[in-house]
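Below is one structure, written out as structure tokens, with a few remarks after it.
Only one protein chain is missing; all other protein chains are in place.
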Amino acid sequence: MNFVLDTGVGFWNPLVFVAGLLLVLLVSYLIWSRGEKGCQRGVQGEAFFSGDPAPRDGVRAQDLYWGFMETFKVYYEWMVNLHTGVINDYVAWFIALMAVLLILVAL
Amino acid sequence: MILVEHAAILLIAFPLLGAFITPIVGRVNSLFRDTWVITVLAFTELLAVLLGYDVLQNGISVYTLGARLPALTSPSGIPVRIILEVDAMNAFISVIVSSIALVVVWYCLGFMNQSRVLDKLYTLILLLLTGMLGLTLTGDLFNLFVFLEVVSISSAALIAFYVHRGESLEAAFKYMVLSSIGALMVLFAVALIYGQYNLLSMAAVADKIQNTFLDEVAMVLLISAFLLKAGSVPAHMWKPDAYGEAPAPVAVLLLTSALVCLYVLFRIIFTVFNPATPLLGWVLAILGVSSIFLGVSMALIQNNLSRLIAYSAIAEIGFILLGTGSGLIEAPYLSMVGFNAISGGVFHILNDVLDLGLLFLAAGAVFYLTGERDLNRMGGLGHTQPLLAVFFLVGIFAVSGLPPFNGFASKMMIYESVYVFNPLLAIIGILGSILMLAVFVKVFFSIFLGVSPAKGHGKLPKSMLAGMGVLVLLIILIGLFPALVVDYLISPAVNALINSQNYIGGVL
Partner (left out) sequence: MLIDLPFLAVVVLLALGVYAVVFRHNLIKIVMGVHILGSGVNLFLISLGYREGGVAPIFTHAPKLEMVLPTPQALTLTSIVINLAVVALMLSLIMLIYKRYKSLDSRDRRLMG
């Protein structure tokens, strides 16, 4: 029975990894259990939202990674414009793929 | 044993027969119908496992239709009959396909319990299974076209399952137009090959192939048609539409059919045309990398859950193409690194269907509980459904390649071998994997964390939990023992794939 995955360059043994993971979890549990007992839930206060009143229904999915999307705005506008959703364009892309492959491989 | 001897044709015939008996059985009562469908699927699964075991023990198994004996492939030196040829690669794929179908239908028992058209749903699912198994097992180019159309027609009907929703109809129409054009290109390529060699059997064509200009045109037509069906960039656009609008279990089956088409692509490249050019490897690797990048970056901005998972499915297809393509770049592809790259790609077929299958089924469960597709309107489901949250988390970790789950093992094989060929490709792949985790962190946050929701207090049916549980179990087991899977399943499959002489020798 071979438990070590040999990838030609490196190797990977999940069982050792899991054992290490359990060890780390145990250590962190020990540290956590020595913590302050008197800390109560619900004393953290309101979420700080740049000084504005926080939106009532929390952060929505489309607000996540706002900075990333803002940075790559040009790329995303380009991409969304390419994904038109018109079936004619889908077929045109397929024909283009075929034509490029024909030029690359057959000629 | 007679069952094993005829297993190849029974694998296709039994679900086909089962499909058309299902509406009749459905007139009796629903319990009887469910039992019947599950029995058909379990028997198919049993046959696939038996056939796979037989192939692993005794080598390639050939079944000739219409001959006096199944082994009589070429009575007068020319294989004129339709032949089913099963080697370790086909057997591996057919076991995956039939297992996923069983899991999906088991899940459907709970998921679809409100629906009144289950007879038709099960009929179509069994037909789709027939098409996929036929596509996997056939050794005949024209049958490839026929089964491709069986897959297309039944999946288009399944995508339009929610027939009252206009979006589903639109997605089904787009899928149907694209896949029928793809299938016509396949037929055109088959005609080009037949015109030159007067042969349709894949093994015989592989033996005679001259790599003339017309052959290369035929190869390009076949490759691009199957890339379209597998959903690689730039012909990926039907995928978010179709996966996003189909019911969740159907989306899993569509994913499986995409992987089957990918297998056919590999069979065509490695066996039928037996490529001498590393150019094809570069083409596949670059298409793979662009699929990874585009799929992940577009997934980041989606707000519809199934659509988002569909974009990450495009990225996962890219990983498979990247691994196999870089294995092809080193033209002899017999070096250890090339072999490992191809093994990583083939291993990722299995991992992809398990991980994304689990995510699609979990998305279906979320839809079942909340009736919601939009991520913006979800939240806090983790308070009421902790088990579902754990399942989803396992799927997320596996799909973004975190150790110790199964996705990590195959992605590591791909990265390490690709890095030897071209570091840039591997780095883009790793970046894609990291972005994938970011995408799914967003999904997990917006579905399961946050304020407790108004809806979603219902209970999930047992069958849905069981269906997802089986996939979770498989993911963890493969993640813990990847070396065993690679040794006993993947390496024989890859050996069968790259040694086309064995495939040819099975028939001639």
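Brief remarks follow.
Per-chain numbering from 1; labels A and B assigned in written order.
We take it that a contact is a pair of C-beta atoms (placed from the backbone, for glycine too) under 8 Å apart; a residue touches a chain by one contact, two chains touch by 3 or more.
As the structure is a prediction and not an experimental result, all values here were calculated from the model.
Interface note: of B:38, B:191 or B:460, the residue touching the hidden chain in the full complex is B:191. Here the missing chain is touched by one residue of B:67, B:177 or B:508, and it is B:177.
Only one of B:156, B:228 or B:464 touches the absent chain when the whole complex is considered: B:156.
Per the touch definition above, the residue from B:45, B:119, B:215 or B:245 contacting the chain not shown is B:245.
Residues touching the missing chain, restricted to subunit B, are 142, 145-146, 149, 152-153, 156-157, 160, 163, 166-167, 169-174, 176-177, 180-181, 184, 187-188, 190-191, 194-195, 198, 200, 240-241, 244-245, 301-302 (touch as defined at the top).
Contacts to the hidden chain, counted on subunit A, fall at residues 80, 83-88, 91-92, 95.
Basically, only the chains that are shown with their structure count from here on.
Per-chain CA centroids place subunit A at a distance of 23 Å from subunit B.
Contact residues on subunit A toward subunit B in their complex (touch as defined above): 1-10, 12, 14-15, 17-18, 21, 57-62, 64-65, 68-69, 72, 75-76, 79-80, 83, 85, 87, 89-91, 93-94, 96-98, 101-102, 104-106. Residues of subunit B touching subunit A in their complex: 173-174, 177-178, 181-182, 185, 213, 216-217, 219-221, 223-224, 227-228, 234-235, 237-238, 241, 277, 279-280, 283, 294, 297-298, 300-301, 303, 336-337, 339-340, 344, 375-376, 378-379, 403-404, 408-409, 412-413, 416-417, 419-420, 438, 442-443, 445-446, 450-451, 479-484, 486-487.
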